[in-house]
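Before any comments, here is the structure.
Here the complex is missing one protein chain, while the rest keep their positions.
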């Protein structure tokens, strides 16, 4: 009986802050083998040359689509942590995958298990509460507002409420300063706080008569993403086609 | 075609703080009819005399077991919000119900939808996090610590972790003042805060490397319990035997 | 030696939600006497006819200025809880008071001791932290956003930072959805959350490298305002001229 061969993995964006952590985590995993590290400006050929069967992409919104397209064409499955995914981009990925029935792509706005559970629980609870709002809090170096996780959470909540036939949250506001009531995403108000001393945090507040339910995720360290990234690497070969979010992988 | 008759309901502990709210809520519901109100020192016969098919019990730990026994014997189903239920008490109720296959008893430590979701989500998330602790916060007039909701939450979490084979939460504490690390319930540390200005609140904190997930329920008004009480009243006839908690009624 | 006479007090807006509580609190205080209750549409003459030396105003932004003007002219001191005070309005009150050196007016955006302390502490801490933002959370029936308390807090923080020569909070946001980053008040971002199950809550978040300080006030019941209202009633005669906020009365 032979021991199972480790799965060959390539990392794109290998010298970025997330990429460095991913390389370390893949190296430390007995069942995975880091066979290619590619950074900005380097060719993707080394990935296939090295025989990678799965690629992890933490690059930039500008290059991620080309990366995915190329990998799918080569029959390499992809785990994507890069932000900036619109419904339109997801449709394009799905289109590419039609011609490659064995290839899988997992796009996740957040790989922290706690963030995934927060999103799933919020969507599940949303139909029971007339009111729901999101407050996300990040370090002041973040360039986009709201965060990708907040957008994804709002969309999941909006879909869940629509499916249950729940109407808009009650709001008697008549006079408001510009911006006070936040941004509206899929019918959910989202507020983005930026402050020194913060890392990445999000709170979903759900309310009904006399009670509120608050689901909060605090991410203090990039290491919190690694269990989710490795889970996706191990699962992507078993899940051909497009998977959005880690929820399905956790059986939620 | 005849319209459906309203369901006849009796309330035990009808003049207590919760009982008053239950009577009002039953009165306000078109599909329910309040046929009997019984308070401490009054006989239970009026309940059956009035034809109640379901009884709601918000009395005291001293009288609730006699009340349930009597109702079950008379073929009346019971929704119980009274606190103080131990596993031993639940076994006794189950035993009584064996001889009455049509009668249902629902015992719930908390009827607020948000509290039920908090407990279910905490139990579901618990296997993914090595650490879990509970902080419950109540008004200073509360006589027991921890709260019944906190005990029930801890037991659900403990069962969920045991089923998943998760070991005890890490804790390097060597020197501690008496009580600093809380009470241990089913392997979960529980801390009880009492303060003026509070009503009924609970926070479940789950932690793993670099991230935490916090699920918090705030109950500011007794009205938050009424939707759950009415749901239980409507469902108990369809659920013969013993049901613990509202989770099953919400399809969770 | 004679016992001190109780202070005669009138209440404007006496049948509003706050007014009812004020009347009850004045009635219950041994050193105060409720001599006049005036509501919308009723003349103010009963106040002076009854000999009120202090008037409490919880009316509406539309009528409060006329009420104050009239009282000041009659030599009656005023405690004002009505919202909607701009710097311009405060200047007008100060102008009226110039001719009446014995009359005092106290305008407070919030009479809860905890809210007053939150504002004072936030202003005191603000120079030590490069970042500061405010999240206020209220029931969905509130018609203005942000709340008067949040506006007043932001202005106090802004003044404190200006006096200490602290620059704007760091913020690298490049792309944001409309409203995501809140409203800007005196250089402070303010976010207004509205949800069923809430009453009146506010959180001030202050951050610097590696740490945050959060000051939060939760007001669950109108009774929390009464100690502050009574304190103001007792103090206003000793404080001729205009006083804004309860801070000075608490020796803060």
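Just so it is clear, A, B and C label the chains in written order, and each chain counts residues from 1 on its own.
Note that contacts are C-beta pairs under 8 Å (C-beta built on N, C-alpha and C of every residue); 3 or more make two chains touch, one makes a residue touch a chain.
Please read these numbers as outputs of a predicted model, since none were measured by experiment.
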{"item": "Visible chains in contact with the missing one", "value": "A, B, C"}
{"item": "Contact residue for the chain not shown (choose from B:76, B:137 or B:200)", "value": "B:137"}
{"item": "Residue, one of B:32, B:55, B:190 or B:215, that touches the chain absent here", "value": "B:190"}
{"item": "Touch with the omitted chain, as defined above, among C:79, C:97 or C:112", "value": "C:112"}
{"item": "For subunit A, the residues touching the chain missing from this view", "value": "114, 197, 199, 218, 220, 224"}
{"item": "Interface residues of subunit B (partner: the chain not displayed)", "value": "129-133, 135, 137, 140-146, 169-185, 189-198, 205-212"}
{"item": "Chain not shown, touching residues in subunit C", "value": "112-115, 117-118, 121, 124-125, 128-129, 206, 208-224, 227, 250"}
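Heads up, the rule we're going with is that only the chains that are shown with their structure count from here on.
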{"item": "Copies subunit C and subunit B - interface residue numbers shared by over half, same or different", "value": "same"}
{"item": "Chain whose Cα centroid lies at the greatest distance from that of subunit B", "value": "C"}
{"item": "Subunit A-subunit C separation of Cα centroids, rounded to whole Å", "value": "44"}
{"item": "Distance from subunit C to subunit B - Cα centre to Cα centre, in angstrom", "value": "40"}
{"item": "Subunit C, residues touching no fewer than two other chains", "value": "197"}
